[in-house]
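The other protein chains are all here in position, but one chain of the complex has been omitted.
After this line comes chain A, so read on.
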Amino acid sequence: NKMIPHGEQAGKSASCQGCPNQNLCASGATKAPDPAIAEIGEKLSSVKHKILVLSGKGGVGKSTFSAHLAHALASDSTKEVALLDVDICGPSIPRIMGLEGEQVHQSGSGWSPVYVDDNLAVMSIGFLLSSPDDAVIWRGPKKNGMIKQFLKDVDWGELDYLIVDTPPGTSDEHLSIVQYLSSTPVDGAVIITTPQEVSLQDVRKEIRFCQKVKLPIIGVVENMSGFVCPKCKNTSQIFPPSSGGAEKMCRDLNLPLLGKVPLDPRIAQSCDEGKSFLNQVPDSPAAKVYQNVVQSIQDYCLNRATEVQSAT
């Protein structure tokens, strides 16, 4: 972004006038890399695969997808899975995972995440609030501090998969998570969208963001793609793909479309109840699409691992 002064220009350009950060940037203190980044790289070296779930648009089903991806991967009891919720202002993960009201405990080796099952751990700011309805009205720098702590101080242990659920946008949380994970390999990002142009508009920005920060994109999932009336089985496009939906966008941008998940009222219900939709209604067309998407993601991660191994 040519608009933002950086490097030698940081804090010294005309557009830096009046910014509260100006003195800090001009002093050169921001040029030195944050030692926490190396620490985090160390700490997460025991995590085999890291997957970010992003969108750009709000309310498309990122948290729903992240939670069910975690459930699906953890259904293999030999795999250790963790879900990290970095949506500081609107943490939905505790509710969706049925862990509302749980608290985080501190031990000698750091913060202990909350366990859904023996092999499925969760961390979210939701667990640090005194009440699930508490508003977290924080500016960026405070949110960044929290995300740093989640990565540095949580005792994740050895993990096969770490899934990170993000809030909408391309802001502090996204920059921080990419920055703090910069010294450790990240498999890639799964991008969630709905079929409308209003969503795709924001999602294209998110895709550009990934390209800018060199975050590989595993693929795109189109959520809320069609609704089958339970009574007459007629399919309606509730969120019409007026500009070709995710299919056209993926063709245009040369990205894999991992799946199109139809609307099913039971998904919202399961989330509200904190249960896994994949367990509750495994025969639903939506559940089947989810399972296919999860399989594609697993294949991608394994392929990357083999590539990396053969390259070294």
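Rule of thumb we're sticking to: contacts are C-beta pairs under 8 Å (C-beta built on N, C-alpha and C of every residue); 3 or more make two chains touch, one makes a residue touch a chain; residues count from 1.
Throughout what follows, contacts and distances are computed from a predicted model.
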Undisplayed chain, where the name is taken from the UniProt record, one of "UDP-arabinopyranose mutase", "Iron-sulfur cluster transfer protein NUBPL", "Trafficking protein particle complex subunit 2L" or "Very-long-chain (3R)-3-hydroxyacyl-CoA dehydratase": "Iron-sulfur cluster transfer protein NUBPL"
Option from A:A36, A:V104 or A:L175 whose C-beta touches the chain left out: A:L175
Residue in contact with the excluded chain [from A:Q149, A:S183 or A:Q201]: A:Q201
From A:P33, A:G59 or A:P256, residue that would touch the chain that is not displayed: A:G59
Which residue of A:F209, A:F277 or A:Y290 touches the chain not shown here: A:F209
Contacting the left-out chain in the complete assembly, out of A:L52, A:V81, A:I96 or A:I177: A:I96
Contact set of chain A toward the excluded chain (per top definition): 1, 4, 18-21, 56-60, 63, 88-90, 92, 95-96, 132-141, 143-144, 167-172, 174-175, 194, 196-199, 201-202, 204-206, 208-209, 212, 227, 229-232, 234, 236, 238-240, 242-243, 263, 265, 268-269, 271-272
